[in-house]
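The complex appears here minus one protein chain, its other protein chains still in place.
Entry: chain A
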């Protein structure tokens, strides 16, 4: 049984189509992350699942029941908002219990549920406070508690960590992962942060212009991106994209004299002659000695930055840029020519015209 099913969801505002046919099926216990830059329609999609907005076309099914036209409160969902959206005039306990209160759950039962939830989130000592007396992280916990206490079929998260500072964000991320593992809940989570997506998700839907660009596990998204967009969106520093022209199995990097002999499997797919984009993750590059005939490419080193755990080397090939993440103690000098060896299995070749993976 699928916990959530979206069938050809479309949303139009006047003549502008923000969602262009979303199909998606989510098994119980999955953690789905909707990943995309702002304006890609991910929050609209979440609001449609929640029932805060209605789709222009298509059907939303929760637990094999169509919920199109059903009020949010009857959809068996709970939602955590970006701004926490706590009720400032109520105590933490009442905030958490509000959903139960509205559903006419008896006070004693409600108090017990609130206690239990507070214990899971380690906020038992905050129950009597008002939201204004809490820190950002604590407010976030209360907001999660408000969703948790109702034990709904699906949890919806709308960029819940984006208002927190970097350190707290990491803590809460781990906390969310822990909750998901502990409670086995089904979650749909919207974010523009690729690290959140990679770490939390069991599956990621990368969205762009109202469509799902790729729906796959984090591993697949990272190692086998379906399009150039997905490849460049996920990963930090982002994947190198070298424009090249393939002729007879050899890719000539545009704007330079460098060329790469393509591995056999890719050679076949690339065919005889076409314009391609070669994607290389910065961490699949390593230093090679000059004249080393291993699979690699020559570049001119421009900037060397030590971030601590790694050395980020930015260099140029003709007029194109190549970034490499190297071990911190690598010997690289800015302003010199350097040969980089490439892990042959880590080449991603995209068609330049369509952006699709070959």
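The rule is simple: contacts are C-beta pairs under 8 Å (C-beta built on N, C-alpha and C of every residue); 3 or more make two chains touch, one makes a residue touch a chain; residues count from 1.
Following the convention adopted for this analysis, contacts and distances are computed from a predicted model.
A single chain of the complex does not appear, and UniProt lists its protein name as "Multiple sugar transport system permease protein", one of "Heme exporter protein C", "Multiple sugar transport system permease protein", "HmuY protein" or "thiazole synthase". In the complete assembly, the contact with the undisplayed chain comes from A:50, out of A:50, A:67, A:187 or A:216. Considering the whole complex, the residue from A:82, A:153, A:211 or A:316 that touches the absent chain is A:82.
Touch with the chain omitted from the figure is made, among A:38, A:132 or A:333, by A:132. By the touch rule set out above, chain A reaches the unshown chain at residues 50-52, 71-73, 77-79, 81-89, 98-99, 102-103, 131-132, 146.
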